[in-house]
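Complex shown without one protein chain; remaining protein chains in place.
Each chain gets a letter, A, B and C, in the order it is written, and its residues are counted from 1.
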Amino acid sequence: MKKIISAKEAANMIKDGSSIMVGGFLSCGTPDKIIDEIVRQNISNLTMICNDTSTLGNDRGKLIENKQIKKVIASHIGTNPETGRQMNAGEIEVDLVPMGTLIEKIRAKGSGLGGFLTPTGVGTVIEDGKETMIVDGKKYIFEKPLGADFALIYGTKVDKYGNVCFHGTTRNHNTIMATAAETVIVQAEKLVDCLDPDEVVIPGLFIDYIVVGGDN
Amino acid sequence: MKKIISAKEAANMIKDGSSIMVGGFLSCGTPDKIIDEIVRQNISNLTMICNDTSTLGNDRGKLIENKQIKKVIASHIGTNPETGRQMNAGEIEVDLVPMGTLIEKIRAKGSGLGGFLTPTGVGTVIEDGKETMIVDGKKYIFEKPLGADFALIYGTKVDKYGNVCFHGTTRNHNTIMATAAETVIVQAEKLVDCLDPDEVVIPGLFIDYIVVGGDN
Amino acid sequence: MAVIMQELSKEDIRKIIAKRAALEFKDGDVVTLGIGLPTAVADYVPEGINVIFQSENGLLGVGKSQKGDKIDKNIINAGGGFVEAKTGSSFYDSQMAFTMMRGGHIDATVLGALQVDEKGNLASWLIPGKFVPGMGGSMDLVVGAKKVIVVMEHISKGQIKIVKKCNLPLTACREVNLIITERCVFKVNDNGLVMTDINPMFTIDDIKCSVEADFIVSSNLRAMSI
Partner (left out) sequence: MAVIMQELSKEDIRKIIAKRAALEFKDGDVVTLGIGLPTAVADYVPEGINVIFQSENGLLGVGKSQKGDKIDKNIINAGGGFVEAKTGSSFYDSQMAFTMMRGGHIDATVLGALQVDEKGNLASWLIPGKFVPGMGGSMDLVVGAKKVIVVMEHISKGQIKIVKKCNLPLTACREVNLIITERCVFKVNDNGLVMTDINPMFTIDDIKCSVEADFIVSSNLRAMSI
């Protein structure tokens, strides 16, 4: 049985300077209740790993607007103009990583791999400062694993054993982020007793705490 | 809509000398009907990539006993004494690969990666002849992608669009093998009109042909 | 040329390009569309051709935009719009999305560009100091898709976009296979660009004046449908 905590208790665990991975593709499948509580507690100096910085006024976007983020590692920041503004003003550090490379770096961390070779970004600025290798005549970039102190993820249905399943396009980075952080907290849209083992997408062993988010 | 074919038609596509990936962990979740047809047609000189060579008289084990396999790439051959006998007699080439490395090599192929670094096998014979790298003070072995001409996989329920879902421990290597072969044929325990998109484990785009296996 | 430009409204341009791009699809193709103009291509798929649209955020089988009470807030496309999940569709996570995209399982992608050059290099994600959205999934998609189709206005704000050599940061090297604008279509070969289609409103000289890259004209030059 996993510990069920409030969004406030979840945020309490996160300290100034922590690194957090936050699931979500724009506002879809993102743990907004936990984010709201991080905003309320004004935990700052955070490194945030996420697909995108969402939009103004919404979920991960709030952390940017409230200047709680020191560094963001993401594949896209164009939907939130405030991220670009802070970047140009030198207020925030932004690492842009191709989306497939970002998820694969996180997966490498969660899967105990030391890195991988990807063709993505060869011949572009992504290659700068990285090792490259030729395998069977094709050039690849070597990319390293990426983990975090906390993964804050979303799940459609979560059971008391920490098993998670999803509806629609809410899976996005949530599934893999659950494997790559010291502490993993899932915001469950719905908490159920027990999922059918065939429908589980994230096995319970990856989950440390459950926040019941209600429908959002 | 995917093409539905007979086991015989599936086997017809495979030629002497083809490389085949075959899903299954022992006799669980393996496309036995298609294998039986390959045995019947005596297609030989095959390279077989699989978790294990099953047991005497069963599924992949039959291909070994019938001497249709030139080379097997597997993580375990101990449950089928005939594989070991042929190996010691020089009748078959056996590449033993740690299970996690085997599935990751197949995944690398299916995901367009040029290889990956794994800590598995460091300091053992697995390291022989391979490149190693130190990343953040830890030693890793560089492993390359592995694909095949055909992937023969099992699915519990398959819909007309090629979407596959599973019951129990039948997923094993099936899911990833579906991404890493030129032609992918799934043996469906049950063919249905349309799966719920939330329950799909292998999205239809990976599947080329469906063989309706019936319950086995 | 200014005169001609006035004759083609934004709507015309969009339609000419989208219609032409849609002709590239074969029945059963799995196609990933970029955001903006590329999205319009879905409306012009010829009858009898069934194309399955893939989205990097986790949906194979993207259908129509949804409004009102048809919306399921948990089903979006990569642009954040609410969409239908068509019959036969599937949902998946980002790792699976990029196995599809980088792994060579997408038959064709249609996406926009800031610049394309005669080697098939593509710049689409960054104007240093001005426009920094990030590359999203485009870099993976372009290296992985079997066919990369760039669709864009021939000239944007007076700037030539089909250049000899991209000077904006690249999205990928030598991956573009086809360039479609409202004025013409270029195929990218190992030796450079071949113009295969021309909008009959333009002459070959018009194209030469509006393209920096060298190109040759196909002996089977076709007229684009406008």
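The working rule: a residue touches a chain if its C-beta (ideal position, glycine included) is under 8 Å from a C-beta of that chain, and two chains touch if they have at least 3 such contacts.
Just so you know, these numbers come straight off a predicted model, no measurement behind them.
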item: Visible chains that the absent chain touches, using the contact criterion stated earlier; value: A, B
item: Per the touch definition above, residue among B:64, B:176, B:195 or B:210 touching the missing chain; value: B:176
item: Selected from B:98, B:112 or B:162 as touching the chain missing from the view; value: B:98
item: Which residue of A:111, A:124 or A:187 touches the chain not shown here; value: A:111
item: Touch list for subunit B against the chain that is not drawn; value: 25-29, 51-52, 55, 74-79, 84, 87-88, 94, 96, 98-101, 103-104, 107, 118-126, 156, 166-176, 201
item: Contacts of subunit A with the absent chain, listed as residue ranges; value: 107, 109-113, 159-161, 163, 179, 194-195, 197-198, 200, 203-206
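Simple rule for what comes next: only the chains that are shown with their structure count from here on.
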item: Pair with more cross-chain C-beta pairs in contact, given B-C and A-C; value: A-C
item: Chain whose Cα centroid lies at the greatest distance from that of subunit B; value: C
item: Distance between chain centroids, defined by C-alpha means - subunit A, subunit B (Å); value: 32
item: Cα-centroid distance, subunit A relative to subunit C, in whole angstrom; value: 29
item: Residue numbers of subunit C (touch at least two other chains); value: 59, 85, 91-92, 98, 102, 143-144
item: Junction residues of subunit B, two or more chains touched; value: 111-113, 198
